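Some chains omitted; the rest stay in position.
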Amino acid sequence: MTWSLGELAVRFGCELRGDPSVRVDSVATLGGGPGSVGFVASTTYRTALRATNLGAVVLEPALADECPTAALVHRNPHATFARIASLLHPMPNLSPGIDATALVDSSAQVDATAQVGAFAIVGAGCVIGPRSFIGPYSMVGEGVVVGADTRLLTRVTLCSGTRIGARCILHPGSVVGSDGFGNARDGDGWVKIPQVGGVNVGDDVEIGANTTVDRGALGDTVIEEGVRLDNQIQVAHNVSIGAHTAIAACTGIAGSTRIGRRCMIGGGTGIGGQLTIGDDIIITGFGMVTRSIEKPGLYSSVIPVEEARLWRRIVGRIKRLDLWAARIRKLETAAGIGPAGQENDD
Amino acid sequence: MTWSLGELAVRFGCELRGDPSVRVDSVATLGGGPGSVGFVASTTYRTALRATNLGAVVLEPALADECPTAALVHRNPHATFARIASLLHPMPNLSPGIDATALVDSSAQVDATAQVGAFAIVGAGCVIGPRSFIGPYSMVGEGVVVGADTRLLTRVTLCSGTRIGARCILHPGSVVGSDGFGNARDGDGWVKIPQVGGVNVGDDVEIGANTTVDRGALGDTVIEEGVRLDNQIQVAHNVSIGAHTAIAACTGIAGSTRIGRRCMIGGGTGIGGQLTIGDDIIITGFGMVTRSIEKPGLYSSVIPVEEARLWRRIVGRIKRLDLWAARIRKLETAAGIGPAGQENDD
C-alpha cells in the first residue's frame, strides 16, 4: 500500500516541503530510492542527506534547507519517522480464530477477533482480548489475562499468575511468571520457597527475545505501562519497573528492586536487590548498581578495555591502592603538608 | 486445603504461641490477613511485625514477644516458612499419562505415574521416573534418564547424553546438554570439535528459566545434588558444580572450571575457564573470577556506579595509575623516603 506525502504530512502533523502527490511505500536509509521515506535526526548525517535520492526525508526544521528531495519537517523527526514506518510497515494482519493444532481449554475466553497460532496452549480460565495474537508454541498458563491488541510472537511462555495489558509485544523465547530464586538455607542445603505471587504487566509494554520476568515471591512483580525491555534481560521476583522506563539487553535486576519512571538503563547493567532507583535515572551500559539512587542524572561505572599488557599493570596498581594511600600520607607528613581536609578517612 | 496452627507446629517442630485451632490456607507478607502465615527473618521488620493481622508468623525466639498474633517459633524461621509454604501451596497435581499430542518413542520407559504433557517429545530409550512431569514442548533426547518426582516445566530441552536426578525442577526455556563451544583453529577458520560428553545432574537440583548447561567435550559436565541455578546462567562444557552451591542469575562459567560445595555466587558473575573454586566461597554480584580461589570467604570486584561526569575523570586517573607510580616514587626519592618495602615491584 502506498501513501502520498500529502497524506503523511496531514496525518502526522508535518510541514511538507515538496510535491504532496509523490507516493511512497516503505522506509529506508538515506541511501534508499524514491519510493521510500527516510529520516535524519542530527547534523552528523548532513553529507548523506545532501546526496539522498529518497522520496522524502523526515527532519527537523534546521535541516530542511539542506534536503535535496521532499522534506517532512517536524520538531521530533525520530518519533514521526517511527509513526510513518509503522503505517508503511504494519504488523502482519491476524487471521482470527484458533489453529487446528492449538489446545484451548474449554473454560478459556478467547475473543472472536483474536488469533491463536499453531501448537499454542491456552489454559483453563484464561482471557484473551480482542485482536490479540497467541503465537506458535506460546503457552498461556491457567488463569492468565492477555489484553487487547497484544501479540505473543513465537514460543512465549506466560505462567499462571500473569496479567498482560493491551498493545504489548512479547518476543520469541520470553518467559513471564516463572519462579523467582527463593531458597532458605537449612544446614548444608536449601529449602525451596514456593513463589506464590504473580506478574502484572501494564499496557504498551515490549518484552524482548529470551527475556525472563519472574513472578513475585508473595506479592507481584510489576512492569508498568510503556516499559521497553530488550533481549535477554532478567527481572527477578518482586521487582517493580516504572512507566516508560527502557532497559537495554543483557541487564539483570535482582529481587525486590524498584526502578522509577522514564529511566534509561544501558545494556549489560547489573542492579542489585532491594534497591530503589528513582525516576529519570540514566545508567550507562555495563553499569553496576549496588546502592539506591535517588537523584535524577547520568551514572556510570564502566571501565573501557585497554591494551592488555598495560591493563595488567594498571590492575596491579589498583590492587595496591591501599598501600599507596599510606605512602602518600607519609610523603605529606614529611613535606609538612596535610592532613588532607578533603579526604579524612584514609 | 487448610491446616491448623497446631498441625503446622507439630509437623515442622515449632513452638506455638497462640491458639492451635486457628486454621490457615496460604502464606503472605506481614500485610496479609488472618487466613495466612507470614514470617520475619530479622529485626528489620519489627515495626511491620507489631502491626500484622496475619493468622500466624514464623519467627525466631528473640522476636516472639513482639508478635501480636500467633507465633510459630523456630530457630530457622526462613526454612520453616519455606516448608509451610510448600505445604500450603503445593506444586500442581499431576495427571498421570501421556497427552494425546505428545510423541513418545516406543522404546522409552515412562513410569505409569509420570505425566507427559502436550507436544512433548520423549526419545528412544529414555527412562522417565515415577511422578515426573515432562511439560509442554519439552524434549527429552534419545537415551536421557529423568529421575523420580522431577519436573520439566514448559519447553525444557534435554539433549541426548543427559541424566537428571530425582526431585529436580527445570524451568521454562532451559537447555541441558547442548554442545559446548569447542573449536580448533585451522588457518583463518575453525574446525568444530564434536562434543561427545554428557551432563550429569544430581538430585534436588533447580535450573532456572533460559539457563543453558553444555554437555562435556569428552567427559561429563556435572551438577551435584542440591545445586540451585537461577535464570539465564551459562554453564560451559566440563564444568563441575559442587553440592548445594547456589548461583544467581546471569552468571557465566567458562569451560572445565570446578566449583566447590556450598558456594554462593552472586548474579552477573563471570568465572573464567579451567579454574578451581573451593568449598564455601562466596562471590558478590558482578564479580569477575580469573584465578582459582581456595580459601573460603567473601570475594568481590564490583565497582558501583558513580555520577558519570566524576566517573569519567576517575577512569582517566585509573588509566594513568602506571604513571602515578613513577611520580610517587620520585617524590619518595626526593624526600629521602623509601623504597617502600611493602611494594617492591613498581
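Going in written order, the chains are labelled A and B, and every chain counts its residues from 1.
Rule of thumb we're sticking to: contacts are C-beta pairs under 8 Å (C-beta built on N, C-alpha and C of every residue); 3 or more make two chains touch, one makes a residue touch a chain.
Keep in mind it's a predicted model, so treat the numbers as computed, not measured.
Enquirer: How many subunits, all of the same sequence, make up the entire complex in this structure file, 2 of them being shown?
Expert: The whole assembly in this structure file has 3 copies of the sequence.
Note that only the chains that are shown with their structure count from here on.
Enquirer: Taking each chain's centre as the mean position of its Cα atoms, how many Å separate subunit A from subunit B?
Expert: The mean C-alpha positions of subunit A and subunit B differ by 25 Å.
Enquirer: Quick check: in the complex, which residue numbers of subunit B touch subunit A?
Expert: Subunit B reaches subunit A through residues 26-29, 32, 76, 78-79, 81-83, 85-86, 89, 101, 118-119, 136-137, 153-155, 169, 171-173, 204, 206, 208-210, 226, 228, 230-232, 243-244, 246, 248-250, 261-262, 267-268, 285-286, 302-309, 311-312, 315, 318-319, 321-322, 324-325, 328, 331-332, 335-338, 340, 342-343, 345-346.
Enquirer: Spell out the part of subunit A that touches subunit B in their complex, as residue ranges.
Expert: Within the complex, subunit A contacts subunit B at residues 103, 119, 121, 137, 139, 155, 157, 159, 173, 175, 178-179, 181-186, 188-194, 196, 210, 212, 214, 218-219, 232, 234, 236, 250, 252, 254, 270, 272, 283-284, 287-291, 293, 297-304, 306, 310, 313-314, 316-318, 320, 323-324, 327-328, 330-331, 334-335.
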